[in-house]
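Below: one structure in structure tokens.
Complex shown without one protein chain; remaining protein chains in place.
The chains carry the letters A and B, assigned in the order they are written, with residues numbered from 1 in each.
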Amino acid sequence: MTKRVLIVDDSPAIRRMVKRVIEMTGLPFEEFVEASDGMEALAAWRAMAPELILTDINMPGMNGEELLAELRREECGAKVLVISTDSTRERKERMRELGAAGYLPKPFSPEKLRDELERILEVEHV
Amino acid sequence: MTMAASPPGTTLTVGIADAKVSADAGASLVTHALGSCVGVTAYDRKRKIGGLLHILLPESSLDAAEAERNPYKYADTGIRRLFEELARAGAERRGLEVRLIGGAQMLNDQGLFNIGHRNVLAARKLLWKMGCFLKGEETGGAESRTVRLEIGTGDVYIRRQGRPEEKLR
Partner (left out) sequence: MESVSETLETMFYTAVEEVVEGQSTPRVGRTEFRGTLNGRMAVGLDDGAADGLTASFLGLDLEDLSEQDREQVLSELANIVCGSYLSAAHPEGRFDLAAPEVGVREEEVEREAWEERICFGIPEGLFRVWLAVRKEQA
């Protein structure tokens, strides 16, 4: 079965970097879709039902918090990893309440992203 | 770079601005005097092939002619060449266990600003460029280190002055 990942961030540079790290991990994701804001992300989720969603918070239009609220309403079963410069306590708590499985603050190293992905997907690298 | 089989328990020493690769389960690769220099260990656990590189400076662009003569002197050309040698020995890049050791801030850095730290950054940058995760690092501080990579097990041991050998996790 094809495994899909959705990467949501208004920064194309970060989307590229994140995609590269996921490819490096050897995790079985075959399809990558990118979105630059919450609205695009919702449309992508409805169209492809990814197993994994990585999202920023601060984005123009619909932000990450609003996206998660909407995904929850639509009973999205994907694992969500939030990647954001916003590591304030209030925001982190709010995102977890909305169902985020993990939270990775920017800046982050490739290893930190890999570790967080493996933690939420419950796999271990060899 | 020699790849001859050696008698059990052999220690192959890697000098400054040098590297060695081995597929001999009885061998250990060792390098000494990692002050601001950085030692890079790389190990293919499945095939039990390993390499050790001892770099001196961060960027080959500092002296392209010298890098041509000895790529192992610089982090970027050194790590690239190490990976090439490992591939030639049959190692796979994916899953390679890479560690960085050294990059300390020594008193006699010859006025080169924070060269130890820059060496570590340059090594990390190259690994990212080559799509390789870092398994661990034992870097910084102000002391010289010795590192040993056991080919049979992939275990990496470091030694700091006046202290017993420690295995890196």
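In this text, a contact is a pair of C-beta atoms (placed from the backbone, for glycine too) under 8 Å apart; a residue touches a chain by one contact, two chains touch by 3 or more.
These figures come from a predicted structure and were not determined experimentally.
Asks: Looking at A:Glu70, A:Asp86 or A:Asp115, which makes contact with the chain not pictured?
Replies: Per the contact definition at the top, the residue touching the missing chain is A:Asp86.
Asks: By the contact criterion defined above, which parts of subunit B meet the unshown chain? Give residue numbers in ascending order.
Replies: 58-59, 113-114, 117-118, 121-122, 124-125, 128-129, 131
Asks: Go through subunit A and note every residue touching the omitted chain.
Replies: 10-14, 16-17, 20, 58-60, 63, 84-91, 105-109
Following the convention adopted for this analysis, only the chains that are shown with their structure count from here on.
Asks: Counting in whole Å, what is the centre-to-centre distance of subunit A and subunit B, each centre being its mean C-alpha position?
Replies: 35
Asks: Can you check the complex and tell me which residues of subunit B touch subunit A?
Replies: Listed in rising order, the residues are 45, 94-95, 124, 128, 131-134.
Asks: Where on subunit A is subunit B touching in the complex?
Replies: Against subunit B, the touching part of subunit A is residues 20, 23-26, 109-111, 114, 125-126.
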